[in-house]
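Every protein chain of the complex appears in place save one, which is left out.
Labels A, B and C are assigned to the chains in the order they are written; within every chain, residues are numbered from 1.
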Amino acid sequence: MPVIARSLDDALAPIVDGCVLAIPRESTGVAMAATRALIRRGVKRLKLVALPTTSLQADLLVGAGCVESIETSAVSLGEFGPAPRFTAAILKGAIRMKDATCPALHAAFQASEKGVPFMPLRGLIGSDVLKHRADWKVMDNPFDENDPIVLLPAIKPDVTLFHAPMADRNGNVWIGRQRELVTMAHASERTVVTVENLYDGDLLADRTLAAGTLPGFYVEQVAVVERGGWPLPLPEHYAWDGEHLAEYARLATTEDGFKKYLDKYVYERQAA
Amino acid sequence: MPVIARSLDDALAPIVDGCVLAIPRESTGVAMAATRALIRRGVKRLKLVALPTTSLQADLLVGAGCVESIETSAVSLGEFGPAPRFTAAILKGAIRMKDATCPALHAAFQASEKGVPFMPLRGLIGSDVLKHRADWKVMDNPFDENDPIVLLPAIKPDVTLFHAPMADRNGNVWIGRQRELVTMAHASERTVVTVENLYDGDLLADRTLAAGTLPGFYVEQVAVVERGGWPLPLPEHYAWDGEHLAEYARLATTEDGFKKYLDKYVYERQAA
Amino acid sequence: MTPNEAPFRDEELLAAVVADLIGDVRHVAVGNASPIPATAALLARTRGNGRPYVSLLGSPKHTFFTDGGRELFDCAGQGRIDVFFLSGGEIDGEGNVNLVSVGDYEKPIARFPGSFGSSYLYFVVPKVILFRTEHSKRTLVPKVSFISAPGGSADNVRRTGGPIALITNRCLFSFDRTRRRFRLESVHPGHTLDEVIANTGFAFEQPPIVPITPVPSAETLRLMREVVAPELAEVYPQFAAKVFAVRKSA
Partner (left out) sequence: MTPNEAPFRDEELLAAVVADLIGDVRHVAVGNASPIPATAALLARTRGNGRPYVSLLGSPKHTFFTDGGRELFDCAGQGRIDVFFLSGGEIDGEGNVNLVSVGDYEKPIARFPGSFGSSYLYFVVPKVILFRTEHSKRTLVPKVSFISAPGGSADNVRRTGGPIALITNRCLFSFDRTRRRFRLESVHPGHTLDEVIANTGFAFEQPPIVPITPVPSAETLRLMREVVAPELAEVYPQFAAKVFAVRKSA
């Protein structure tokens, strides 16, 4: 039965060195305070799987040396430019990249959600994305003639980590229309969530809220962290901190600048 | 762009003779008033696909001679006993039955939703359900050794028909946590919905309601029919009419009794 | 039949036996119209101080599911359902379950509702408890007419689930998955081995001396009557009223 963790660090205990960690795209609810706590703890060799893209979260973790590999379909700071630490790490060969395409990641998570070993997907054939994925296969669709189709193996993360507007004391988490968070939790062995605040009551008891709720059954840990998505947005709650992201994009272009950023925003601001 | 139909009959125009009609299980929101209207119109040769089971709706349509085939995993009146017209039709060989199992139907609708030709599913191997489904295939899982797995072809209904609590004037329909209704609409060429009442506003503009809303983009027709699910339940709105269902179960055990039921509740009560 | 002076009802005995079969697990799911398994699951939860999660599928109030009708099956496919209950129009000695029809499938002489989720859940839920109160040669047959879900599978068929037991109004069988046979574990008080043999259409193993099914303890009966029954009344009001004389709580 999930409980509200005594501290953010307690909640993050399931995220151990070397684990496969699933994280959502920037616009869905990224657990940034938790990410800074993981860097402070010095987590190592994470195998990140970002559904389907990632931005500051992966760039920070890569820059801080926490990442062994990333499977995703894009890493970028969006309007704030390329992801500088990710780009540098790729050019140095410091991390392993598993380039994918968005719907392939969605399908591979759904495969785990459904307990099947693979999912088929159209497209991809003739691309170098497919060419560089030895773990993906092409078969002939047995329901048609001469119809090659790609099969993607299920992605089974050890832990999913995200940030959401609220949870109740049973660990039910309100995710609204960000339904890939439900699929991620279903597909993962464990799920750790940070939330803006606690809902006083049972989210499943209200028929309107229940429609947007991930049941606590799938949730291992919940920690309350106000503005836990900062400086990224929390959908329909707060927007980007554009000034901060611009500062990050500027500092992180060099290794030294990135270290300054870490000192200022990760190590010194224990509570941020 | 969907509009609110002038009449129930107008809304049902897409459901033509011989079409593949997808209908939901009893507890999800069954369009019973619409079903009675279809019987009055004399629709013929429906190929019903019930996700994943069905009760009074299919029994009525079968008894009234509207059905050519049913694909589903169970037809029953639940606590009110077997589905008498369905049972009689099967014993007479009057309809074609495609016996399935619940998760196979869910997966086959999801295949259409995702635009893939098939979906894999565990289980089934060694069952007579599989043996009698020439359209299902067994293949060796290419990601493992000596691992047979069933592949199910996508189910692509012409029309999905269901009943829901409310819709707005843009055709957005609030379905709450009955999320298979979303998958059914995604998988179907067209979707026809009856609702208890109109929501005065935009369901997508409210972040809490939006989480349980099927966008009007997928909806072809909406008709307002108060108690349109009667005598079946509408989740969290009204329960079964147990007395009525007991009466049905009693009358429908004979062909004559069923005719009396039709006269009393379908043909004479035009508005019911 | 349980003698009239017995301090418990048949339903209470069966629920107590099923609760013990459930054991220490995380999640028990109970299908529609299964008041005795529901009682057993709630009893197990009461004993476990809230563990296992219990999903009563007949009642939206008593499931946590929010992802539509597929969530039950996805949840099972993820390995997150530990115990489920199945019944059958026919059950045979190899644990095969028939929910479809009797006679030739194309020209049946009797038709049941259909296989529901059995053709899948029987493969992926580790502990499936077969439950059929009518113990007769009509229901427990040598060979089912139609296999909705097979009791066993070939070695190369991935299968993490299957039957562990069959409970009837007369007795409790365990199921040996390797040998694909039932074994008589105990005969309920008031019933006899001869009666079980006479009413069972399939052969089964039996110990040299067949025990009597242990009766529920006073504490078990107290929990069922005082804690479980009021919860149960929300979903199965008629059953709760009949067995426990409890009315749906306000």
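Here is the rule we use: a residue touches a chain if its C-beta (ideal position, glycine included) is under 8 Å from a C-beta of that chain, and two chains touch if they have at least 3 such contacts.
This structure is a prediction, so every number in the text was calculated from the model and none was measured.
Taking every chain of the complex into account, the absent chain touches A, B.
Here the missing chain is touched by one residue of A:D17, A:D135 or A:E236, and it is A:E236. Contact with the chain not shown here comes from a single listed residue; of B:L56, B:A210, B:L245 or B:V266, that residue is B:A210. Touching the omitted chain from chain B are residues 1, 112-116, 172, 182, 186-187, 204, 210-218. One chain of the complex is left out; on chain A, the residues touching it are 24-25, 27-28, 51-53, 72-76, 78-79, 82-83, 86-87, 90-91, 93, 99-104, 106, 110, 121-130, 132, 146-149, 177-183, 235-236.
We adopt the following convention: only the chains that are shown with their structure count from here on.
When every chain is reduced to the mean of its C-alpha atoms, the one closest to the centre of the whole protein set is B. Averaging C-alpha coordinates per chain places the centre of chain A 36 Å away from that of chain B. Separation between the centroids of chain A and chain C, computed from CA atoms only, is 41 Å. Across the assembly, chain A contributes residues 114-116, 210-212 that each touch 2 or more other chains. Residues of chain C found to touch two or more other chains are 65-67, 73-74, 77, 124.
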